[in-house]
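Missing here: one protein chain of the complex. Every other protein chain is in place.
Up next, chain A:
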Amino acid sequence: MKKKNVIIGIFVILPSIIAIAIFVYGFISWTVRVSFSNWNSFSKLLRGVYKFVGFRNYERLFQDTRFQTDLWNTLFFTIFFLFGAISLGILMAILIDKGLKGSKFFQNIFLFPMAISFVVTGTVWSWIFAPGTLPANPQGLNLLFQKLGLDNFMWGWYTSTYSLGKFNVALIAVIIAAVWQLAGYTMAMYLAGLRGIPNDIIEAAKVDGASEWKIFWKIKMPLLKPITLSALIILGHISLKIFDLVFAMTGSGPNFVTDVPAIYMFELTFRSNRYAMGSAIAIIMLLFVAIVIIPYLVSSMRGEK
């Protein structure tokens, strides 16, 4: 009987093993292969005329000023997006966890952006941050600033080409939209974590005379560590491969100030037919995500043992 169960079990998962082997790992290896070739036109692709050029595509990419901008943008976007979404998420979770009147209502409001796709978020925020023809005809948020008499706050938002060192200030608008979208989700994760902390620990600490502040930092935060790790992984991999939000919101901006690798990859592959270069970017992005995911997998596997 038991043996039969094992056989059925294998039979049941076999289709997905085969599908994953072909459609995930097979295609990843195919992409790696293409990234080492010179398949840079549609007709070459069709005729199968290509040769292997080693790391040439990668070399060209790292010398490409647009790709350099992309890498810096990814770095800054990831740092500020993770910081913004997680700190705002914790703050909202704590406030909701207090159980004040109407907190259920706000919980839903904060969570709601999650239900909207990045494309919609991008479109809406692109209206809000549309600068208008400054200074005469401001739009969106700039119009609000003008009405309030805060003329100094009006600026070009995601169309600004100003940069502080390697940080393009136009990214700020994109980061705000991304944080808006995912802070609620982070809040939900922390809220679940906070509700999972047994009350008697907190009560015991209170009896010992610990302040709210101390309880939060010394007891709650350490217990929420797994949540923080999950949030970092989930938000981190979203930010490394972000595409739709930026594409809908800024279309990569003037002089590519808000460009990201995924957009460059899409344009190289599907607009210019430069498949080899596109594949090289795809592989670089895969490696970035792997750097984030693999330590997590290792630690969780250790945990299971």
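Going forward, a residue touches a chain if its C-beta (ideal position, glycine included) is under 8 Å from a C-beta of that chain, and two chains touch if they have at least 3 such contacts; residues count from 1.
Please note the rule applied: contacts and distances are computed from a predicted model.
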item	value
Listed names "L-lactate dehydrogenase complex protein LldF", "Na(+)/H(+) antiporter subunit A", "1-acyl-sn-glycerol-3-phosphate acyltransferase" or "Probable sugar-binding periplasmic protein", with the criterion being the UniProt name of the chain not displayed	"Probable sugar-binding periplasmic protein"
Omitted-chain contact residue, chosen from A:89, A:156 or A:236	A:156
Positions on chain A contacted by the hidden chain, ascending	40-43, 45-47, 66, 126, 129-134, 136-137, 139, 156-159, 161, 250-256, 267-268, 270-274
